[in-house]
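The complex appears here minus one protein chain, its other protein chains still in place.
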Amino acid sequence: MTNFAIPNFILPDVLLLIFPFVVIGIRLFVTTQSKVPWRMANIGFIAIFFLLNFIPLASGNGKFFICNWKVDDFGVLMREVLMVSALLGMWLSKDYFEHGADKKPPMHQIAEFIGAIAFATFGGFTVVSACDLLTFFLGLEIATIPMYALAAWNKRDQYGSEAATKYILMGSVATAFELFGFSYLYGFSGSLHFNEIQAAVASGSSPLLWIAVLFLFCGIGFKLTLFPFYTWAPDVYEGAPTPVTAVLSVTSKATAIAFLVVLVYGPLSPIQDKMAPLIALLAGVTLFVGNLGALKQSRLRRFMAYSSIAQAGYIMVALLGPATTAKTAIIYYLFVYAVSNYLAFFVFGIIGHHREETFQSLRGLSKQNPSLAIALAISMFSLAGIPPLAGFFGKFHLFFSGASTGHYALVAFAVLNNVIALFYYLQLIKAAWVDEPDGHLTPLRLTKRQREVIILLSIAVILLGFVPFLSNNIFAGFMN
Amino acid sequence: MIDDITLGYLILLFPLITFVVNGLFLGNKCAKAAAIFAVICNGLAFAAAGTLAFHYFSSDFAPQKAILFDHTFIPFIGDLVARIGMLVDPLSVMMLVVVTFISFMVNIYSIGYMREDRAAGRFFALLSLFSFSMLGLVVATNLFQMFIFWELVGVSSYLLIGFWYHKPSAVSASKQAFILTRFADSFFLLGIVLVSYVVGNFDFSTLNSLSLIDFQKQFINLGLVTIPKSEALVLGSILIFTGGWGKSAMFPMHIWLPNAMEGPTPVSSIIHSATMVVAGVYLVARLFPFFAICDNALTLIMWVGAFTMVFAAVIACTQKDIKRILAYSTLSQLGYMMFALGACKIGQVVAVTGWTASTFHIFTHAFFKCSLFLIAGSLIHQVGTNDLDAMGGLGKKMKLTYACTLISILAISGIPPFSGFFSKDEIILAAFQGQHYVVFGLALFTSGLTTFYMFRLFFLAFHGAPRHEGVKAGHVHEDFAMTLPIAILAIPALASGFAAQPIFEKFFVPGQMNIPQLVRLDHAEWLPFVAVGIAVVALVIAWVLYASPWAKVGRALDETNRSGIYKVIYHKFYFDEMYYAVVRQFIFGGIARVARAFNDYVIEGLLAFTVWFVHKLGDLVRFAQAGYLPFYLGTLIVGVLLWRFFGQLPL
Amino acid sequence: MNTILFNSIWVLPLLTVLACVLIPATYAKAIRTIHVTSATIVLAIVCYLTYVVYALSGTPADPAAAPLALRFFTDIPWLSMFNANYIVGADGLNMLLLALTAFIVWAGVLVSLNIKGNQKIFFALIQLLATSVYGVYMSFDLVLFFVFYEMEALCMYLMIACYGSGKRDYGGKKLTLTLAFGSSMILATLFGLYFESGATSWNLIEISKTTLPMDFQMWAFPLMFMGFAVSSSLFPFHFWSPDGHSAAPTAVSMLAAGVMMKMGAYGCLRVAMFLMPDAAKIWLPYVVALLIFNVVLGPFIAIRHKDLKYITAYSSISHLGLIFLGLAAMTPIGLRGASLQMISHGFLTGLFFATIGMIYERTHTRDITEMGGIMRKMPFLGVGFVLAGFAGLGLPGFSGFIAESTIFIGAFQQDSTLTRIVTILAILSITTTAVYILQTANRMLHGPLPQKYESLTDGCFREKLVIVVLVACLLFIGVCPGWISELLDQSIAPIFEKISSAGLQ
């Protein structure tokens, strides 16, 4: 007899589940100009983030709620990543409801917007705490469907709708692939529950299993923008509103990689070594293609799309390592990636509010607003993986995990690709630091919140690297 | 009374202090003070050297070597230690005296010569730097120290030749001098490295007491060939001699010396006649036992010396620039010294006459050649040009100078009892005793030539009618500061021969050697008369051509209506042109251009190609991103098949 | 106490940067003062510590660091996931390199006091660069080492591209990307080192005690060696340095050529050769072949060039080739000579670029054919340049001669055919060095003075100070090399032990 009393360790999940309804509900009773939903959202997200930090990192299997809602260390840390992403995405989006950006009109219904973000985040929560295929699938869908809506949020923008169309069409196909994979997995193991699947996989393999693996990887490869399933990403990233792009590039990636981690180190762990070639290939090709694509971009969001494709490839490298190392590496990297990425997007956002979001409009930034240029440089160097910024340490974790099972060739290839990556990040820095502005520059206005967030993120990017508390704590979480 | 070690330090320190003080503090602001200071310090250095020499030769310790001090500079492996020390033996003491004395004289002279020059301070500083380096070279106890000061001498010569750096000719001459000697020095360094590797030691004492037998069994890998270490030593000795080859401007590396005359005349007199250029000879003399055991080395040295002797003398007969004439005569005299050293080898035995003679000639030559240069300098100072065209008739105006010139010229022509006679006579004798009769003949012939061109210079400059307005107008006078050293130098030019001969014959032997020596040798008494006879004949010819009542000076001086052979000689056999051709075409136009092309096109090209290729791949990716939805959907399907086949799944 | 001072060497520059973040960029004077003071303080500390190391030489060092004789040894846990610790220490070699760095940084700060553009950022970047270089020379943990090693890329591009001249973006990118390429090779092999050695930490000393499998060494060593060699512009990876240097502002050229290019050679010696001696013994005799370009052809290329900075860059290439000649000889003297050359060339090229920068500030051209006779207008700078030139062509009395002769003698001890050939060629190529240096000096300083340069002025006090100090360093090493070789020998001994004992099993 299971008890339905809500244990405190799923309090955040429950809160996150009911809280979007609250926000949207309040909006029904207040005027459109009212700040109440916004404040509520802030309070709620921050509260949830802090609640998560109170959950002790349990070792091993973690704690269960009605036997298929698992809260383990990976889950908790992943939740924190997702919450950080959601919080930053919300802060980033605020200005886009006040005035438009990048020649797009301002957006509306901030409450619903935040609600959608919250739902997507909750989808992520579900994925990391799933113990059977059904919950797993539902989580993935909950995480994805709001994204479709978000991509099309700006109804007056034709690019938005086109992007959303592409996104949802391909997304549904990917879902179909996944589902197909799931079905074969189910057929192979005869059960939906991870433990039994794991047992079945351990007992022996069959073509069914491998078809399932293939389809699963292809399906998730879409959400993780692996080669060749990344094709939607540049268009959608460019078409969607900037804050949505940011959320897409972090939250949905985080969810997808969490999905893979849960699979690879859960049910499929017995055949991880057999999957290694596939993973290695996916990783190598993806980061190569992503880097190549970003070489000659001129629009910032599309550029970020390719860079995030490459980042996905780098993350995949970690999946080759043993569980603890890989999980630490991925979580740490996701933190770092989220911070650096959002820093970049905040800067782009400020540019975008006054000019087009292109390399052109970055020109003369260092003369006009040095601190902004510095923030941009910091985030770019961090994404390029230059020490002592956090990005380098993140990549180092990933490569360490990959190399720990002896995939030196892949690591060498990935590291070599860093040179290409550095090249295009330098292109962007050049635009901001070296190029002379052509003609008159529209003055840049920073709101107090933007300035604070940018400073905060810059400091985080600098410190998360060589100040080892984050990495060490995460690792300690997995070790004890 | 100061003990000898302190003296040794003092000799080196005085010039160094002068250099530092003049270079850093006095400088050009108070050139006067700088000059005075330099003169005093060099005088003191000379005094110290003289005292040291007196102590040494008067002591019964005399002919042996002594090491006053020897400080470790850099320790290499085992015995291979670079030291800075002071070696005292007859040779080095003699050189100490000569160098300090000459530099003392030249410093005095320079007071007058550089009076109008605003950079005189720098001049005196560099002059002292030179004498310091030269002294260091002279007293070197080992090859490494020798090389150190060898380079310093070279660089101070470079700086002094290019002293008037606004004159392009001076600048290029200095560059040429430095690079040519540097070229030779690179071989010298290689020789040092090779020999020190084989022997495991830098010290002269070790090198001079080697015997090749120990090394015939071991082999050394020189990259392309593997040879016994004994042959490696022979090779090393030749490489080391190459250093001297360049420094003493032996043919074909001689061309820098005449061009170096672009420098101020005092510089020419001290560096390019009296001291630095004999460094090469000194090197060979210092390492004589070593060269003696390396069998072919001495023969090479002899032929190089002999050829340079004749070659330079021939050219000197046609030149009109007095400094160049003197330069070529210096070359020819160096040739004498060089071949005298080489001529010591008779089959497998050695007769040390040549060694003594050569060192003796270094000694005497220093005085008269230095004074000749100083005289040339004062003539130029008065007349304002180097050209014999513009001179003539100076004899009446400059009585004292005239007399000193005559002394020096008689000395260089080897007319007894002047100093040159004794040393040159011994050299020719050495050639005769060595049974190198060809060289012997050349030497006699050259001594005739020497007399001829020196008197040609003498007559054209001092006799006949004045060909220069200044002289006609009688502006010419004798500057005291400049004439004093000339006068002083005339004394040793006259007397150093018979005065010093006993010392040389008593003390000057190259030291014990590992191969047999002939002690008793027949002293050809008839030889001096032959030599003097030839000299007198040459003198008469010169007189007939240039000073006799029926001489056509004007016709003698213009080279236009002359035979082709004369033109060739007049243009120094076109060696400068060849040099420039080689440097321009081969070094700059050849290797350097190819190297740069290789770098700029091959390496950079590969780089550019890589970048281009990566960008092309990028374009490929972007080309796929055409925004065409069905294509995107297609990639999903293709992806599945792709990973089905390349994912290495056990399907 | 000394240990704290030692660790403060790389912390102080960072603190300076932080201090300046709070000052608005308009107070340029205050910022300049702060940076000059901090650079001077660091210089003082480093000199004092160098003296301490010299004084302590012979006394037993920290046992934790055996076999290396390290002073001020510090070992603090850092990143627990892969046991990377904060490990720093100093023996003679890296202490001297630190001293070199401190001098060059100090000089660089002084030289660039009146640089155009946002000075606040520029000086912050210089201090960051200094931090990275200090860190590289201090750290004995591979991760820490690499972190510092890679940091340079961050500063270099911005400094060159924003404050440089000529093709600054191109030069900066070329430099940064080539260096990044090199360090990517290093990083790839670092992982291999860690996992193959089975060590439980990235501690260099600990890894050096393990024996790495031969097949791993065989591919890892060349990768890592070349990776390091890239930043020392070993052929064929030299192409970045001429463009990079010529585009960079004076101070950056000084730092890049003076100290950054030594980091590569230092890494080759300290990491690659020390950790993988067996492969080193097999590979290095062939690596020597590459030096034919650096040492023999480098000077010839310099002869063909007209731009002062290009000439100096190629001279650096040839001089760094000599460092590798010393390393590849794998004899105690060769290694000592290589280390000597690192230090001597640091001062030498620092002086070169400093004077070139000062002259460029006045003439606004670096083309030697356009100049001439400026010795008369600026004797001090001219003499500085000539002295640098003499040091460069290995004139006795300057440090260059000591280093080069040591390298030649040391390299000649190595009996492998290729090394012999290259050594002989290298010795003979001292002439070409003389050719391009004299040609440059003559074209630029001597001869008649063009009309347009009548109004040139000589160096001001701080410029003279920089020149005097650097020349003094060159002379000091050149005149009394005994103590420095003693220091170096102590720190090289264990490395040579490792190499000589290698290949026996």
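Here the chain labels run A, B and C in written order, and each chain numbers its own residues starting at 1.
To be clear about the criterion, a residue touches a chain if its C-beta (ideal position, glycine included) is under 8 Å from a C-beta of that chain, and two chains touch if they have at least 3 such contacts.
Basically, contacts and distances are computed from a predicted model.
Visitor: The complex has one chain missing from view, so what does its UniProt entry call it, picking from "NADH-quinone oxidoreductase subunit K", "Carbohydrate ABC transporter substrate-binding protein", "Na+/H+ antiporter subunit C" or "Malonate decarboxylase gamma subunit"?
Guide: For the chain not displayed, UniProt's protein name is "NADH-quinone oxidoreductase subunit K".
Visitor: Among the chains in view, which touch the chain not shown?
Guide: A, B
Visitor: Which candidate, B:Ile415, B:Leu629 or B:Leu642, sits in contact with the chain we can't see?
Guide: In the complete complex, the chain left out is touched by residue B:Leu629.
Visitor: For the chain not shown, which residue from A:Ile26, A:Ala47, A:Leu169 or A:Leu441 touches it across the whole complex?
Guide: Checking each option in A:Ile26, A:Ala47, A:Leu169 or A:Leu441, the one touching the absent chain turns out to be A:Leu169.
Visitor: Touching the left-out chain: which of A:Leu134, A:Ala199, A:Ala323 or A:Leu463?
Guide: Only one of A:Leu134, A:Ala199, A:Ala323 or A:Leu463 touches the chain omitted from view, namely A:Leu134.
Visitor: Check each of A:Phe19, A:Phe65 or A:Tyr184 against the chain that is not shown and name the one that touches it.
Guide: Of the listed residues, the one touching the omitted chain is A:Tyr184.
Visitor: For chain A, which positions touch the chain that isn't shown here?
Guide: Listed in rising order, the touching residues are 132-134, 137-138, 141, 145, 148-149, 152, 155, 158-159, 161-166, 168-169, 172-173, 175-176, 179-180, 182-184, 186-187, 190-192, 234-235, 238-239, 293, 297, 302.
Visitor: Against the chain that's been left off, what residues of chain B make contact? List them.
Guide: Contacting residues on chain B, toward the hidden partner: 622-623, 625-630, 633-634, 637.
The criterion applied here is as follows: only the chains that are shown with their structure count from here on.
Visitor: Which chains, taken as a pair, are joined by the highest number of C-beta contacts?
Guide: Pair with the most C-beta pairs in contact: B-C.
Visitor: What whole-Å value do you get for the distance between chain A and chain C if each is reduced to the mean of its CA atoms?
Guide: Taking the mean C-alpha position of each chain, the two centres sit 42 Å apart.
Visitor: When the centre of a chain is set as the mean of its C-alpha atoms, what distance in Å lies between chain A and chain B?
Guide: Measuring from centre to centre gives 78 Å for this pair.
Visitor: Which residues does chain A have that touch at least 2 chains other than itself?
Guide: none
Visitor: Name, in rising order, each residue of chain A that touches chain B in their complex.
Guide: 165-166, 169-170, 173-174, 177, 205, 207, 210-211, 213-215, 217-218, 221-222, 227-229, 231-232, 234-235, 274, 277-278, 281-282, 289, 292-296, 420
Visitor: Per the contact definition, I'd like the list of chain B residues that touch chain A in the complex.
Guide: Chain B reaches chain A through residues 614-615, 617-622, 624-625, 627, 629, 631-633, 635-636, 638-640, 642-644, 646-651.
Visitor: Which of the residues in chain A come into contact with chain C in the complex?
Guide: Touch list, chain A to chain C: 325, 328-329, 366, 370, 374, 377, 381, 386-389, 392-393, 396-397, 399-400, 403-404, 406, 408, 411-412, 415-416, 418-419, 422-423, 426, 429-430, 433-434, 466, 468, 471-472, 475-476.
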